[in-house]
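Here is subunit A:
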Amino acid sequence: MSAAPALLEVDRLTVHHGQLCAVREVSLSVRTGETFAIIGANGAGKSTLLRTIVGLHRATSGRVVLDGEDLTHARPDARLKAGIALVPEGRRLFPSLTVEENLLVGAYRARRGPFDVARVYELFEWMAARRRQRAAQLSGGEQQAVAIGRALVANPRVLLLDELSLGLAPVVVQRIYALLPELTAAGVTVLLVEQDVGQAVRVATRVQCLLEGSTTLTGTPAELTRPRIEAAYFGVAHEQEPEPR
Partner candidate 1 sequence: MSAPAGAELGSKGAAARGVTRGARSTTGLGALWVAVVALLAFMPYLVSQADTSILLNFFVLLTMATMWNLLAGYAGMVSIGQQAFVGLGAYGVLVLADAGFNPVAAIPVAAVMCAAISLPISLLVFRLRGGYFAIATWVVADAASLVISSNSSIGGGTGKTVPGMSSLGPRAFEEVTYWAALAVVVVAVGLAYALLRSRLGLVLAAVRDNEVGARSAGARVATARRIVYLVAALGCGAAGALLAVSQLNVQPASVFGVQWSAEMIFVTMIGGIGTIEGPVLGTIVFFLLQQNLAHDGAWYLIIFGSLAVAIAIWAPRGLWGTATSRLRVQLFPVGYHVGRPRRTRDVVPEPPAAPPAASTT
Partner candidate 2 sequence: MSWVNAVIQGIMTGGYYALFACGLSLLFGVMGIINLAHGDLAVIAGYVAVLLVPETHLPVVWSFLVVVPIFAIGGYVLQRTLLQASLDRDPFTTLLVTFGLSVVAENALLEAFSSNGQSLNIGSLIAYSFNPTSTISLSYLSLVVLGVAVVVLGALQLFLSRTSTGRLVRAVADDTEAAQLVGVNYRHIFGIAAAIAFATVALAGIANGMYTEFAPTTGPANLLFAFESVVIGGIGSLWGTLVGGIVLGVAQQIGAQINPAYQVLAGHVVFLAVLAVRPRGLFGLRTAP
């Protein structure tokens, strides 16, 4: 496998919620152009990991490095300027602002790049017509699209997606995930967190599984068989696959 340089590196990150250890010495490295998926059950620490990478949470120990720049102690707005953007769990649009205003706020600290509000309207054809509607009035799937658009207009180098599928109908989820190749083609590296293992494995170039804050499995979708993933996901020792005769 050619070793493309790591764009985003997380080095033995440990994060606590008060006394509870949510992330335990997790390391990962995302190469430019990859779609990296983190899977795991509820409470495994996936969202905490993303939030720490983007700066909303302070790490107890470990490092977050983007393209050689150590961002471990940087504030979230500084990390956005460096090129990390998060589409948070639950979308978190600004409910009293319109769709267009949400996107404009997203562009406030935009870096230079291919994405702007017009490009987002191309990406989601329905959005332009609804742009003066208040964000709170949109459906879940529409809000998810706007949330992604809001993060995109900042032209991040790494886009973090937290639980895209949460609360959305499967059809809607698929449509959103179908966008990812287009983002990757435009030069955005994607790090996503997903409870839906099938969905994650379908889109990812590499997968890492977390359980109770620790990494239990990493590899490419091709290397990871279903039994291995299940074992890593639930933390049960799995039976060895029978040796091929």
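As a convention for this text, a contact is a pair of C-beta atoms (placed from the backbone, for glycine too) under 8 Å apart; a residue touches a chain by one contact, two chains touch by 3 or more; residues count from 1.
Regarding candidate selection, all candidates are chains of the complex that A comes from, given by their letters.
Because the structure is a prediction, the values reported are computed rather than measured.
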Thinking of the complex as a whole, which of 1 or 2 is in touch with subunit A?
2
For subunit A, which residues count as touching candidate 2 in their complex?
54-56, 75-77, 80-81, 85-86, 88, 92-97, 101-102, 104-106, 108-109, 150-151, 154
